[in-house]
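What follows is chain A.
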Amino acid sequence: MSTALHLISDAFLLAGSFLLLTGALGFLRFPDVFSRIHACGVTETLATSLILLALIMKSESAMPQVKLLMILLFLMFSSPTAGHALAKAAWNAGVRPRDNRNERGIPVPPDNL
Partner candidate 1 sequence: MLSQLPILPVLLPLLGAPLCALLSRPVVAWAFACAVAVLTFAASTFLLAAVWQQGAMSYALGGWDAPWGIEYRIDLLNGLILVLVSGMASLVLLGGRASIWQETPERKRGMFLVAFLLCLAGLQGIAATGDVFNLFVFLEISSLSTYALVAAGKDRRALVAAFNYLIMGTIGATFILIGIGFIYMLTGTLNMTDLAERLPALAESRTAFAAFVFIVVGVCLKLALFPLHLWLPSAYTHAPSMVTVFLAATATKVALYVLIRFSFSVFRFEFTTLALPLETVFIVLGLVAVFAGSMVAIFQPDLKRGLAYSSVAQVGYMVIGVGMGTMNGVQAALIHMFNHALMKGALFMALAGIVYQLGSSQFSSLRGMGQRMPVTCACMVLGGLSLIGMPGTAGFVSKWYLVVAAADREQWFLVVAILAGSLLTAVYMWRVVEAFYLTPADIDGAAPKLRSEAPAGLLAVTVALALANVYFGLDSRLPVETAGGAAASLLGVPVR
Partner candidate 2 sequence: MDILSYFNYWVVMALMMLGFYIVIARGNLVKKLIGLNIFQTSVFILYISAGNVYDGAAPILAEGVEAYSNPLPHVLILTAIVVGIATTSVGLALVMRIYESYGTVEESEILEQDEAC
Partner candidate 3 sequence: MEIFVDVVLLSMLVATAVALILVRGLMASIMLTSIYGLLSASFFVTMDAVDVAFTEAAVGAGVAPLLLLMTVALVGRREERTVSRHALVPLLLVTMTGALLIVGTLDMPPFGSADAPANQHVSPRYLQHTEAEIGIPNVVTAVLASYRAYDTLGEALVIFTAGVAVILILVPGDGRGTAQATLPDPISGDRQGIVHVVSKILIPFVLLFALYVQFHGDYGPGGGFQAGVIFASAFILYGLLCGLPAVVRVIPPTVVEVLAALGVLLYAVTGVLSLLGGKNFLDYSVLASDPVTGQHIGIIVIELGVGICVASVIIRIYYAFAAHLDRQRV
């Protein structure tokens, strides 16, 4: 394996781990359900993609690479959908976003869902 590829994959791994960390931090610190879903959902999709890409670069035979690629593809579908479903479920359950003064920042629209 070439050194360049090695370096790139290491960088991907680091970036992915960093993003996961920020996602976890956001999950803990953000004020309401929706921003927390945002923190996790967005970072998670990108971070896991980065890590999977790095692993594809690091692995040496074809079979694991194909499998990792399929996992990546699956995550591209499932992760954003899960975030969407979660947010929708929260909304349907009557949870509304809050701003950082912990007040309802967004007017509640009529329930047309």
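As a selection rule, all candidates are chains of the complex that A comes from, given by their letters.
In this section, contacts are C-beta pairs under 8 Å (C-beta built on N, C-alpha and C of every residue); 3 or more make two chains touch, one makes a residue touch a chain; residues count from 1.
This is a predicted model, so every value here is computed, not measured.
Q: Just give the number of the candidate touching chain A here, out of 1, 2 or 3, all from the same complex.
A: Only one option touches chain A, namely 3.
Q: For chain A, which residues are in contact with candidate 3 within the complex?
A: 74, 77-78, 81, 84-85, 88
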